[in-house]
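Working notes for the structure below.
In this view, the complex is presented without one of its protein chains, the others remaining in place.
Let's turn to subunit A:
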Amino acid sequence: MIGGLFIYNHKGEVLISRVYRDDIGRNAVDAFRVNVIHARQQVRSPVTNFARTSFFHVKRSNIWLAAVTKQNVNAAMVFEFLYKMCDVMTAYFSKISEENIKNNFVLIYELLDEILDFGYPQNSETGALKTFITQQGIKSQHHTKEEQSQITSQVTGQIGWRREGIKYRRNELFLDVLESVNLLMSPQGQVLSAHVSGRVVMKSYLSGMPECKFGMNDKIVIDKQGKGGTTDDSGKSGKQSIAIDDCTFHQCVRLSKFDSERSISFIPPDGEYELMRYRTTKDIILPFRVIPLVREVGRTKLEVKVVIKSNFKPSLLAQKIEVRIPTPLNTSGVQVICMKGKAKYKASENAIVWKIKRMAGMKESQISAEIELLPTNDKKKWARPPISMNFEVPFAPSGLKVRYLKVFEPKLNYSDHDVIKWVRYIGRSGIYETRC
């Protein structure tokens, strides 16, 4: 199991050091600094081993988090734990920075004592932790016996992510379907790979212990219903359904129920959390198509023309569009002409950055540029990195639709109809690249 956990600043000074196992000495703190943070050659793996000690590290801005062990630990678990540790810290004092860590070091030690015991991760849900680890410090006599046992049963309980007795005057929930669409296209316009990775993020402000059921246009569910013969337009609904390659759920979702019935039922945590993640690869709506044309004119000039076409309903608007056209390292000057938006050559980034605020569906726009090059002796050819794009569109490129989110709270007197529900779809570019 995890033998110790250290946090360093960018200089390698240790900010937090907590040792859980006897086989980890103080020298492990230095070993990591010397061999990873101060390493002459950049360390090329997140897991390293020196002197029979293994170090796992993640970096958040310029802060290093390292877990140390001498055993054959579950490596995936150690990383998941480090991520969770970051989440917990963020939940307590927002940004993970040197200053925040120094100001909250007592709190961090208290958290580390609670969420890792002898190196075994324990309940690390912030909802539960915040009930008894606070920045003010709890005086033990302030808790009544009921309160105490409520805390412990929540920390160890089956529904560790939610406490009892939550009350809202207005029961409300927000669902965000957030997708990032990824594309790698050949210069000829052939899709080399494309997938959508999506997340359903929920903000719930619901009283009591509500039982929820989430439904979407999952092809497997729709087809099953279609077979039942309840509707005669199964052909139509089949068209609107999507094939999900794989999905994962927040720990509140009953996985065995999903496995057997493919229904998504759960008691949600209070506030914001990620209900599910999914991935699709079939029938993706690619919101933009990039058509590049690069011509080398002699040894000192390049002509670049890029056309972008929007490919969605004309009534919808894409926003924050940015096209990034890489330029060679020996570029001496660039002239750009674009029909729409603004384009600039950024020498420090070796790219022409073309920005368009808004663009409706089924439109196209183009940019052309002349790039002057300095003659070089460098034999190595320019690698021609792909043209990348950023954008945001108000629909889900996977075609995912929320069909329902039903809420039942048998003990309190509000029904599904009383809950105010909001659904929003946002599609963003992930790595959206076209080779040129």
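We take it that a residue touches a chain if its C-beta (ideal position, glycine included) is under 8 Å from a C-beta of that chain, and two chains touch if they have at least 3 such contacts; residues count from 1.
Heads up, the rule we're going with is that contacts and distances are computed from a predicted model.
> According to UniProt, what is the chain that's been left out of this complex called? Choose from "AP complex subunit beta", "Acyl-[acyl-carrier-protein] hydrolase", "Transcription initiation factor TFIID subunit 5" or "dolichyl-diphosphooligosaccharide--protein glycotransferase".
Cross-referencing UniProt, the chain left out corresponds to "AP complex subunit beta".
> Which candidate, A:174, A:205, A:258 or A:414, sits in contact with the chain we can't see?
A:258
> Write down which of A:13, A:272 or A:372 is the residue touching the left-out chain.
A:13
> Out of A:152, A:240, A:376 or A:415, which residue would touch the omitted chain in the full complex?
Once the missing chain is taken into account, the touching residue is A:152.
> For the chain that got dropped from the picture, name the residues of subunit A it touches.
1, 13-17, 19-23, 26, 29, 44-47, 49, 52, 54, 56, 58, 69-77, 79-83, 105-106, 109-110, 113, 117-118, 120-125, 132, 137-141, 143, 145, 148-149, 151-153, 155-158, 160, 184, 186, 192-193, 195, 197, 245-251, 254-256, 258-259, 274, 276-277, 279, 379-381, 383-386, 388, 431, 433, 435
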